[in-house]
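Here the complex is missing a single protein chain, while all its other protein chains stay put.
Let's look at chain A:
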Amino acid sequence: MEIEGRVWVVGDSVTTDAMYPGYAMKLPLPEAARHVFYDLRPGWTDEVREGDVVVAGRNFGLGSSRPVASLFLELGVRALLADEFNSLFLRNCINFGLPALTVPGVRGIFADGDTARVDFVEGWCENVTTRAKIQAEPLPDFVRDILAAGGLLPKLAREGYVPR
């Protein structure tokens, strides 16, 4: 499971309210996705492209259980990397089928526009632009299974719990 993508870097303790503000919860997903980072990085949703990667600092995703991952997927974001994730946010990403990997120090080796290469099975990421590389913990097998299925819902559909 290796991917490569253009990087956007955000800071520490970026909250779910900064990614999925309360008022956006009244909107259908494609419209709600236009409001990710609405105050933190106004206009970002016009610049992000299919295949991009978001890199964050500590305590990424502090806050609520809003399905922020669906918005990132809607925008074409392919993976999230962070020095550290809020555990609810991390689970939410995986469960909605968005690969997310904890890589301590990752924020320090990337700047906006760099290219990241990430291997979720081996648990490393590399800045293709600068050649800086960090080895972290790989994703556990059961997490890779969820991601391979495209998230928990498709997995449950395969197991006969949900209509296909």
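The criterion applied here is as follows: a contact is a pair of C-beta atoms (placed from the backbone, for glycine too) under 8 Å apart; a residue touches a chain by one contact, two chains touch by 3 or more; residues count from 1.
In this text, contacts and distances are computed from a predicted model.
*Asks:* Given that one chain of this complex has been left out, which of "3-isopropylmalate/(R)-2-methylmalate dehydratase large subunit", "Pyruvate formate lyase activating enzyme", "Sarcosine oxidase subunit delta" or "Phenylacetate-CoA oxygenase subunit PaaC" is its protein name according to UniProt?
*Replies:* Spelling it out: the chain absent from the display is recorded in UniProt as "3-isopropylmalate/(R)-2-methylmalate dehydratase large subunit".
*Asks:* Out of A:18, A:54 or A:118, which touches the unshown chain?
*Replies:* The one listed residue touching the chain not shown is A:18.
*Asks:* For chain A, which positions touch the chain that isn't shown here?
*Replies:* Looking at chain A, the ones touching the missing chain are residues 13, 15, 17-18, 21-23, 25-29, 38-39, 58-59, 62-65, 67, 70, 84-88, 91-92, 95-96, 140, 142, 151-153, 155-156, 160-163.
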